[in-house]
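All protein chains but one are shown at their positions in the complex.
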């Protein structure tokens, strides 16, 4: 399984290179994002003031833009940081949290995609359906039942083709495609939905992976397998204790993730 | 004990309906608030930009306004969101963190209560005393000793009568009243004061409960019993380990809360 092999080698690469990841992200899950980036062996820097985002992006190996608690101030910062990243060929990961849920999120999502060339868009079926221009019914920031009958492969492919990027659609199964390659990943546990931030931290991890390996498709495989396999291991240890223990164990197993673990547990189906 | 029975049934109702709870809250405890809402089976959305709060409130089942780290930007957002909630008959929970501690908090508290019809005000004795117009000496965001000789029942009743809402006063004992009904709850542990956010997450839980059952008095009973009983259970498991473990165990036991547990452990004294 060549994609999984490459993703597993990427874990070692992240730990070896320890890329600096600039995150412009929400204040709900920012601590988990920073700890996840550290747990996989990279180095996070959170900075969102327009007067410094260009400086910070310039010294980073990747930029992650997450609109979970967007506001006028941070939207402008994200745009500026993204343009600087494009100028310097620094990869940009975009997490369109709640796209479809409010006019502001919709406009911001469109604006970011118009003004910035992104390497990876990671979102759930609602968010990527909105981006694909398909009708989307969003209930808050989580996937809604109405999206469940849409085909994740079709949605992810549409997004990848429209924006010339990797689309990483996470859900019960995860679909990752850059147009030419496509894989379905089937790790994870429903308990990941019972703590806030598993999506956000996957996007932050994606910044670490793409900062180390460059390839957005392999980076997406690595980041998503990290969260979902660590989620399975956390479930084993902590499910009966409750969601607080699960949350902590999730970070634990991200910090223990390595090539061997990823190769041993990854469930992948290559579509093309 | 009919109030406790109703509160216990409300736990199941929250888990069945999974209401979307819009929180405009502080950045100190926001992660705990989101995780508590998820742990009780509801769905949180944190959004505070004035350009989207009306959209977000419109799709929510409850709005929670917490002024823990208020600023001019989020104060306006809270007011707008509250007015939209009133317009759509969506219940509003207000947590006046630190009311009495600064001019800005005092003005904001007054402004919110003047411009928005709130269903529940949850606070400690200092905060509710300030709201009741009684003299209040606040030491930061925690209850101060000077308040301890005030009568919680009198303070809560004054607040409920003044604003035609449920007043949920938390402290060593908790007093909940909507003017016609009044109950004193006696669960909890002093260790809840040694982690930040037990008040904030109770207010967030209140959003989940009121979103599911509508009745602010019963919602307050449910939310407060959830935190205080889970706190007792967390104390049993983790007190000797330290406050970090206690904090995690608190979320654990919220995620395990159900009708049986609430009925088994609730200590309630009906006042009227």
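A and B are the chain letters, set down in written order, and residue numbers restart from 1 in every chain.
As a working rule, contacts are C-beta pairs under 8 Å (C-beta built on N, C-alpha and C of every residue); 3 or more make two chains touch, one makes a residue touch a chain.
The structure presented is a predicted model; accordingly, all values stated were derived computationally and were not measured.
Asks: List the residues of subunit B that touch the chain left out of this view.
Replies: Looking at subunit B, the ones touching the missing chain are residues 26-29, 31-32, 68-72, 98, 101-105, 139-142, 193-197, 241-245, 247-248.
Asks: So that we can see where the missing chain sits, which residues of subunit A does it touch?
Replies: Touch set of subunit A with respect to the missing chain: 20, 27, 30-31, 34-35, 38-39, 43-49, 51-52, 55-56, 59-60, 73, 247-256.
In this text, only the chains that are shown with their structure count from here on.
Asks: Measure off the straight-line distance from the CA centroid of subunit A to the CA centroid of subunit B, and report it in whole Å.
Replies: Spacing between the chain centres: roughly 33 Å.
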